[in-house]
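Complex shown without one protein chain; remaining protein chains in place.
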Amino acid sequence: MAHGTAHDSKHEPHPLVGHLVPMWILFAVGGALLVLTAITVAVRYIDVGEFNMVIALGVAVIKATLVALFFMHLKWDRPFNLLTFVGSMVFVILMMAFCMMDTAQYRPTQFVGNPPEVEATLQANAPGAPVARYTPYSP
Amino acid sequence: MSTLHTSQATAHEAHGHDAHGHGDHAKYPFLQHHFDTPAHQFDSAKLGMWLFLATEVLFFGGLFVAYAVLRSRFPEVFSYASHYLDTLMGGVNTCVLILSSLTMALAVRFAQTNRTKAMVWCLVLTFMGAVGFMVIKYFEYSHKIHEHLVWGKSFYVPPPDQAGAEEAKVISTAPAPAPVALTVANPAAPSVASLVSTPPVEASAIKPAAAAPGGLASVREQATAEGLPVADNDPAFAHPSMHLADPKMPANTHLFFAIYYCMTGLHGIHVLAGMVMLAWLIWRGARGDFNSNYFTPVDVGGLYWHIVDLVWIFLFPLFYLIH
Partner (left out) sequence: MTTIDASRPIDLASRPDNYLTHTRGFLSWALTLDHKRIGVMYMAAVLVSFFVGGVFALLVRTELLTPGQTIPGVTADVYNQFFTLHGAIMVFLVIIPSIPAALGNFVLPIMLGAKDVAFPRLNLGSFYLWLAGAAFTLVSLAMGGFDTGWTFYTPYSTTTTTGGVIPVLFGVFILGFSSIFTGMNFVVTVHKLRPPGMTWFRMPLFLWAIYATAIIQVLATPVLAITLMLVVIERTINIGIFDPSMGGDPVLFQHFFWFYSHPAVYIMILPAMGIISELISVHAHRHIFGYKFIALSSIAIAIFSFLVWGHHMFTSGQSPLMNTLFSLISFSVAIPSAVKVFNWLTTLYKGNISLTTPMWYALSFMVLFTIGGLTGIHLATLNTDVHLHDTYFVVAHFHYVMMGSALIGMIGGLHHWWPKMTGKMYSEKLGTAACIIIFIGFNVTFFTQFYLGAKGMPRRYYDYLPEYQTYHVISTIGSYIMASGFFLTAYCLLSSLYSGRKAAANPWGGGSLEWQCTSPPPHDNFAVQPSVGDCYDFRALRWDETTQGYVNDPALAAEAARNPLH
């Protein structure tokens, strides 16, 4: 029955339930999250092509992992809780993957430009507005 | 002593205690009759909360899927419309939520170490963070709505106020664009910037929103950096409510705002629910309900608050930081 960490147990009584996360870890994680936020905002203004989204999402994933592991105690929690959480994300990704594959497949058959109702609203309210006009799809 | 590290077998051992007597139930008044030890009850509550968080992940997940599908269909809309969002406000909000998450985690720790007063103060700070987030969100939303950067067809209707009327006049008196189909498939249309006359924007017509800090200026700097043709009086950037007159606006731009309001709105509703929960925790904490043996509501409430933070951690780059 090994305790993952017992940093503070010398100073403070170990709780009956739950895991006592050391103070410095909480502050370190908080600081890291702020620094990562600064980084991700900065990266926005640098053009690295496709990698912009990869970096933005990568930083978000790192931040989320930090929150989940330390603030949400998952590092010391029962594995099944971790499984529940990760499993739910896997299902979201699964659904996303299927839906995006499907959309990508029939994308070329869709119209380009503004769809009919948008176009009608535009014509009625801002007749001179120079936005993309509706063009019926022609194969 | 069973802690989180014990395996499933502990639950069985714990049941074993029960057979010996109801000592734990007399010792711990908060212990419900069908649980055997405080740890048993705490673990069950946490598992329940994690399952609930899984439902939250899938609840938001539906919207993330919608976002992904829309973005993969209209990438140009997302990279264009993102510039209407205020990165500074979004960034400040991210920091506010991260800090409130930190104070929430501290509150749990103080509850575990019987420092009730510190716990209540941390909960109050967390609550203040939630209030701050919602206030900033309110300003963001009201700016957007004021400028008709909204969902659906209203996006294509000029704002109904006085400035809007002027804009409408400007748009309608502008020389009608040549019958050129600016299709998505054919972005190489003639330099459309020349198709519309630059509206005479008076300083008084610029709404307060336009003076919003950071975001807009940075958009412009960035556009310059990208080498985009940013005229000094480029309607898109000089006067954001003029998105209708912006020749660079791609088709279906309203969908960006539709999904933006859906996702941030649902997130905002969760923040509001979190505020109710925090107020309840503060009330109970101040009453002295929690101690190192019983702080389950603070812990599971904290988990909820962290997931709200976690969702925002993804929303922020997905909406505000599109290059």
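Note that the chains take the letters A and B in the order they are written out, and that residue 1 is the start of every chain.
Operating definition for what follows: a contact is a pair of C-beta atoms (placed from the backbone, for glycine too) under 8 Å apart; a residue touches a chain by one contact, two chains touch by 3 or more.
Since the structure is predicted, the reported quantities are computational estimates derived from the model, not experimental observations.
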**Asked** For the unseen chain, which displayed partners does it touch in the full complex?
**Response** A, B
**Fill in**
Among B:83, B:254, B:270 or B:306, contact with the omitted chain is made only by B:254
**Item:** Hidden-chain contact residue, picked from the options B:75, B:132, B:152 or B:297
**Value:** B:152
**Fill in**
Even though one chain is not shown, subunit A touches it at residues 80, 87-88, 91, 94-95, 98-99, 101-103, 105-106, 114-118
**Prompt:** Hey, which subunit B residues sit against the chain that's not shown?
**Reply:** 8, 11-12, 15-16, 18-19, 32-34, 40, 43-44, 47-48, 51-52, 54-56, 58-63, 65-66, 69-70, 73-74, 151-153, 251-252, 254-255, 258-259, 261-262, 266
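Convention: only the chains that are shown with their structure count from here on.
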**Item:** subunit B-touching residues of subunit A, taken from the complex the two chains share
**Value:** 1-4, 12-21, 23, 26-27, 29-30, 33-34, 37, 40-41, 43-45, 47, 52-53, 56-57, 59-60, 63-64, 67-68, 70-73, 76-78, 80-81, 84-85, 87-89, 91-92, 95-96, 99-100, 103-104, 107, 110, 112-115, 117-118, 121-122, 125-135
**Complete:** Counting only contacts in the complex, subunit B reaches subunit A at residues 1, 3-6, 38-39, 42-43, 46-47, 50-51, 53-55, 57-58, 61-62, 64-65, 68-69, 72-73, 87, 91, 94-95, 98-99, 101-102, 104-106, 108-109, 112-113, 153, 156-158, 168, 171-177, 180-186, 192, 195-196, 218, 222, 225-226, 244-247, 249-254, 292-293, 295-296, 299, 302-303, 306-307, 309-310, 313-314, 316-318, 321-323
